[in-house]
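Okay, handing you the structure first.
All protein chains of the complex are present and in place, except for one that has been dropped.
Moving on to chain A:
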Amino acid sequence: MPLYKGLGIGLGTDAHTIVLDLGEAYSKLGFAGEDQPRMVIPTTIETIDCATAIKFTSTIFQVVQSLTYSKTFFDKVFYKHLQVNPKLQRVIICESLLNPTKIREAVATVLFQHFEVPSIFFAPHHLLACFTIAVNTALVLDCSYRETLVIPVIENTPVLWGWQAAPLGAASIHHSIMDEILDKGKIQLEHNPATPVTQRLSDKVLEDIKVKACFVSEYERAKKIQSAKWSKEPIEEILQQKEMVYPLDGVTRLIIPSSIRENAAEVLFEQDNDQVSVATLVLDSLLNCPIDSRKELARNLLVTGGTSMLPGFRHRLLFELKELVQHEERYNSKLSECEFRVHNPPIHANLVGWLGASIFATLEAFQRKSITKEYFNQHNGKLPDWCATDITPPNEAILPPFKVKPRLSLPSAGTKRIKSESHHTKSES
């Protein structure tokens, strides 16, 4: 049986390309050309004491330690969940454009040297997301675990100078849930009287409370909540329940105020001291874009990332955008003509990047542009990147000099007309 292996599944067939989207909280694993990932697993590895989270996207990153951790993690990915031999499969990794080079290189080192994969392709999340909605120009907002990142994509080219990011995401929602529980929550052990919560709850419990109970309230109501926060005036209750009981385990119960449900997600939309919220990120990003593309971008808003799946998120975002453009001086003068429309991708928001990678990996351009093991070794373990000027990406090295393409454009979706335009927009700004 194993003797014949490798004959059928050659490198030429793209059906078994491994598609990975390594998120901060959850990793999506699957194969190219499929409509959904095979598995979505937490990006953690288990040790004897507890589940230790390994992070691919955080900036605090100890490379040495993470090499052992990522070996264990990818062991789990390839052998347990995907059940393939990584030596025979190409890999595409969907990542944020702001992912530190050290992390990409660490991941590439583990995959090439330890798992001996034939080739890897690192693709920007925001560009891949556009593949799922079949448009060339979109303003992509990724609201993930730790941060919200907005990058405009114009004619299949991520416009990096338009990026806007803020540490608003699932982590900040968990934080505000925890704060409110520490403030007002109580713990009850069997029939004993309830006592105030003194210890922090685990992230898992907070996440569970968030996905089961929390939602993003509508704009007008949210404004009342925000003003009540400062004036300490009580607001009228819509929620039909004062307190809710969350079962922590068989004997302990957590009694928490229902107001958590609508207050927790407010952290994404109330502007902080720098006047930054998820909505202002979108508008600030638009202001950085070329004037002639702004209307088009505003019409093609694409919201991705797991945190954006909270009920009411998209409605609130559009409402905020409308109100900000109407009433705030900094946007009113420049963006008043924009009409905001949000896309409806064919898959849940947390999987949009993965699906884009799955579509892209079926194309031949993916094979051409992939970084092979030989290329990686030739360049002493360095990867081509938009911020690295000393390495030429594999495809451009082969092309004759008169045919240099814009660096971040993937050629697959472009026709002749589109390409000439993309040069145009780039040179103008």
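Methods note: a residue touches a chain if its C-beta (ideal position, glycine included) is under 8 Å from a C-beta of that chain, and two chains touch if they have at least 3 such contacts; residues count from 1.
Here is the rule we go by: contacts and distances are computed from a predicted model.
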Among "Elongin-C", "DNA polymerase", "Dynactin subunit 4" or "DNA replication complex GINS protein PSF2", UniProt-listed name of the chain not shown: "Dynactin subunit 4"
Of A:165, A:182, A:213 or A:391, the residue in touch with the unshown chain: A:213
Touch with the omitted chain, as defined above, among A:175, A:224 or A:315: A:315
Omitted-chain contact residue, chosen from A:98, A:135 or A:228: A:135
Residues of chain A (touch criterion as defined above) contacting the omitted chain: 1-2, 5, 8-9, 16, 26, 28, 31, 33, 35-41, 48-49, 68, 71, 75, 79-80, 82-85, 114, 131-135, 207-208, 211-213, 215-218, 238-241, 244-247, 258, 261, 299-301, 309, 311-312, 314-315, 318-319, 322, 339-348, 351, 355, 359-360, 362-365, 411-416
